[in-house]
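Have a look at the structure below before the remarks.
One chain of protein is taken out of this complex; the other chains stay put.
Coming up: subunit A.
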Amino acid sequence: MPSVDNNASPPSTKKPLYEASTQFKNWRYSPDHLAHIRSTLNEAAVGVIRKTFEAYEPGSSSNVSFVTADEEHLLVTFYIHKIGQLCGHFRFPEEVEATAASYLKRFYLKNTVMDWHPKNVMLTALFLATKTTNNPISLDAYTSHIPNTIASDVLDLEFLVAQSLRFEFAVWHAHRALWGIWLDIQNLPNTPPDFAKTESAIYDSALTHVRAARLTDAEFIYTPSQIALACISLVAPDLANQWLESKENTPIPESRVDIPPRPSSTAISASLEAIRNMITNSGKVPHVEAVREVDKRLKLCKNPEKVVGTKAYLARKAEAEKKAEEKRNKKVEGQKANDRDPFGQELGEPAAKPGLVDYDDESDDE
């Protein structure tokens, strides 16, 4: 019974799924923008920490050699690599590893290593990723396999990590795109039927490049499919071209107004070239000595307010407690005012305004 849907939604609502994602909307940057975010974040952190040092011991910050934005980035990259090692140990699927790596990278676009050491954040990011990708394991099992780690090390940072991610847990990955392109390639007219078997080394090497790309900023700048195609082109440039041509030669039906115009092939080649360079130049695990050097200096310049037991930490904690106490007192006062007469107010007396519900209402937290 063909008929016209008079309530049909306009075609504009059917943009590509990726373009509707939070990743597309909120986590894409230009290389300059990324550099700017990191340097601003680093400067602000240094400013705050210097002030804290001075407040407790005037002159004490002058000899401190704070870590730079580049050094912060180096440290984070090292811990992305560590995530890979941990995932191998737990035999977590690729999706968990890729997601945890994205979480860690995104976290450090909002936070500094001088406040939160990536060694700790990594554990929380990975545990969160097991849950968001539907591969959960119990916290006990998780911590018991990681030396010197207890449950609170993981859980204490969970809200902070989730907040830093803006509670946007879904991540689109290049390894998925690689799989899609690999399937496409097997469907090309000239591909022999046993191609996937005989040429599986192409896929394996491309996947190695995808993993190397995880150590770079590629995912902040390019789409998962661009990264995947660049990785194939590193291994088998002709194959990548064939796939690209097959896409270019497929006509878009006029009815498909939802498909955006294709980028020019020069634009695509330029992106692919840039990604290849990125993978070759920065897709490497930082040298342990370099990491050690940064970590050593980090010990001396980390935010004392975040280091348990320091004067600054205790002062900050006392301040927070004082505020909470004041709030509680206020609340008790408010209740007292409401409790004056069990039979209600006198006529003519202004009725107490029904207050807004307190988010931190203790009675709700049981």
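Points to keep in mind about this one:
One rule holds in what follows: a residue touches a chain if its C-beta (ideal position, glycine included) is under 8 Å from a C-beta of that chain, and two chains touch if they have at least 3 such contacts; residues count from 1.
Criterion: contacts and distances are computed from a predicted model.
Only one chain is not pictured, and the protein name UniProt records for it, out of "serine C-palmitoyltransferase", "Eukaryotic translation initiation factor 3 subunit L", "Anaphase-promoting complex subunit 11" or "[RNA-polymerase]-subunit kinase", is "[RNA-polymerase]-subunit kinase".
Among A:V64, A:I150 or A:A170, the one in contact with the hidden chain is A:A170. Checked against the hidden chain, the listed residues A:E94, A:E158 or A:E293 yield one contact partner: A:E158. Within the entire complex, the positions of subunit A that touch the omitted partner chain are 1-9, 13-14, 17, 20-22, 110-111, 115, 127-128, 131-134, 136, 138-139, 151, 154-155, 158-160, 162-164, 166-170, 256, 258, 356-357, 359-360, 364-365.
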